[in-house]
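Up next, chain A:
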Amino acid sequence: MKLAWLFVVLAGTFGGARHVCAAEPPPRLPEVKQVVDRLNDLYRADSSHARMTMKVVTERYRRELTLEAWTRGKDDALVVVRAPAREAGAATLRSEEGLWTYAPRADQLVRIPSSLLSDDWMGSHFTNDDLMRETDFLKDYDASLAWHEEGGQRLLQVTLAPKPKAPVVWSRVVFLLDPGDYMPLRADYFDGAKIVRTLSYADPHPLAGRRIPFTMVMVPTDKPGESTRVEYQDLKFGVKVDPSLFTQRGLRRVAKR
Partner candidate 1 sequence: MTSDEAIVRTEKLSRIYRQGTVEVHALRAVDFACRRGEFVALAGPSGSGKSTLLNQLGTLDPPTSGRVTIAGREVTRLGRAAAARFRLAHIGFVFQAFNLLPVLTAYENAEYTLLLQGVSAAKRRAIVLPLLERVGLGAMQHRRPHELSGGQQQRVAVVRAIAPKPAFVLADEPTANLDSQSSASLLDLLEDLNRSDGLTLVLASHDAQVIARARRVVRLRDGSIVGDEEQSPT
Partner candidate 2 sequence: MIRLALRNLARNRWRSGLTLGGVAVAVAMLIWSDGLMEAFLVTMTESATAMQLGDLRIESEAHAHDSSVYNAFTASPALLESVRRVPGVRTVAPRLLTFGLLGHKTRSQGALVLGVDPAIEAQASDVAKSVVAGTWLSPRVTAGERERQVVLGQDLASLLAVKVGDDLVVMLQAADGTMGDDRLRLVGIARTGTSDLDRQAAWMRLGDVAYLAALEGQAHELVVRSERGVALDHVATGIRAVIAAGAGPKLVARTWKQLVPDLHQMIELSRNSMIVLYAIVYFIAALGILNAQRMSALERKREFAVMMSVGVTPARLGTLVIVESVLLASMGAVLGALLGWGLSAYHAHAGLDLAALGSQGFTFAGISFHSRIYFVLRPGMVVLPAVAVLGVGALCGLWPALASSRIKLASTISGRL
């Protein structure tokens, strides 16, 4: 999947727009490239800083993590666990050199090998792969647009079908966007003809003249009752982020705090 969702949202630059009512006759569909470019760019920022909570509910446990995250440019991202105390200081780093996890007790960065990319991230319903993906959909997918009626609203539906040899685990990803500003509302991930998980966006906050969904909920279809909910307490774009943060030393500095 091409979604660096965690980073994605906390990094997003926002194309401001408003909600459009679906009562009117269907207007002409916008151009595919235009929409997908906006989807790509939606989450693009030179830098960002965020605080958030992640609530994971599984059949076996229920946990809440407090996270702090930084991004810089297209590649660099860092998430540090602040609470609970047992896990505080654990961190995940994305850099040009791949995905790393920081073991606080051992005080060491460990690269996440590609064989573990489909494993879950921090016991949540997001995978390492979700963190690792680039954000250019058109590289791995063919996109098509359609109108979609839901709850009396007309939404823009973007269907992403993997290109023949793309390294993608989903058979299809379908986004529903607000037709006005193309803000994503929901994404369904398919395996075959079946939806295996759904990511919902909610609680849009105006930020830098755009709307950013401050809540994301990932729900796996085959595990009823389970979910991972990420909520932003604070999100800032364009803050000054030291590039050395995305190294072991810089990371250690913020993680140990």
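If you want to know what made the cut, all candidates are chains of the complex that A comes from, given by their letters.
The rule is simple: a residue touches a chain if its C-beta (ideal position, glycine included) is under 8 Å from a C-beta of that chain, and two chains touch if they have at least 3 such contacts; residues count from 1.
For clarity, every value in this text was computed on a predicted model and none was experimentally measured.
Checking the candidates 1 or 2 against chain A in this complex, the single touching one is 2. If you check the complex, the residues on chain A that touch candidate 2 are 56, 58, 60-61, 63, 84, 86-87, 90, 101, 103-113, 115-116, 120, 122-123.
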